[in-house]
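All protein chains but one are shown in place.
Let's turn to chain A:
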Amino acid sequence: MKVLVGVKRVVDYAVKVQVQKGAVNLNNVKMSLNPFCEIAVEEAVRLKEKKAADEVVALSIGPKQCTETLRTALAMGCDRAIHVTTDMRTDYMELQPYAIAKMFQKIVEQENPDLILLGKQGIDSDCGQTGPMLSGFLGVPQVTFASNLEVDGNGITVERETDNGTETIKIPSLPAVITCDLRLNEPRYATLPNIMKAKKKKVDSIKAEDLGVDMTPHNEVVEVFEPPPRKEGVMVGSVDELLDKLRNEAAVIA
């Protein structure tokens, strides 16, 4: 089985973003592998370690620094990488999920993977659209929000998280698109020897324009703003005061 895994470069989740000139400021800001993509990479590598997969290819779309993000994926155990280069912003401001999914489709047509593993969403735009759109373009089954994944004969059985609990879905045959949720696994650290090995792994680079995909955004971003600052809490002096406030101010207890 061949696995293609999506690797998105986003603002590190520990960074407090700042809005400048109508967009999130990306200047001199720490960027990292999207945490949900990290989970997808981990799952792909585990499939390889279980001998269920024989090749794992990482794919990233974005500026030249995406090679660093791809190196992380390679150090975690992916075999090789493809970098689709573009200077357009990938956080919805310029390139949007529709175009990204179209580019993925082109690469899938070249690579013919059996399984496409993506994060359930990018933590920059939080859209969660690339996976579903890609499966639509390819005409293959999809499962979103995977929290467990078991290779099962020619197919895959996936548990997915829903608001009501866990849903188990069996995909009888591949290819398929699966997007990964937080509880699927706990990603490993990149070890020194693997970081060194990753340096020697192949990263193919393709210009985005050469894929022949319409990259113009279909949706217009009307406004970007920071969430209003949280109202400061108050310190209460005693349990009685707390009870009083809960009863009379917040009216949450009788």
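Details
One rule holds in what follows: a contact is a pair of C-beta atoms (placed from the backbone, for glycine too) under 8 Å apart; a residue touches a chain by one contact, two chains touch by 3 or more; residues count from 1.
Rule of thumb we're sticking to: contacts and distances are computed from a predicted model.
Entry comment: the absent subunit's protein name, as recorded by UniProt, is "Glycolate oxidase subunit GLCD", drawn from "tRNA-specific adenosine deaminase 2", "Ribonuclease P 21 subunit", "Glycolate oxidase subunit GLCD" or "EKC/KEOPS complex subunit BUD32". Contact with the chain that does not appear here is found for just one residue of A:Ala190, A:Val203, A:Val224 or A:Leu246, A:Ala190.
One of A:Ser32, A:Ser60 or A:Gln96 touches the chain omitted from the figure, and that residue is A:Ser32.
Although one chain is not shown, part of chain A still touches it, namely residues 12-16, 28-30, 32-33, 35, 38, 65, 68, 72, 75, 189-193, 195-196, 237.
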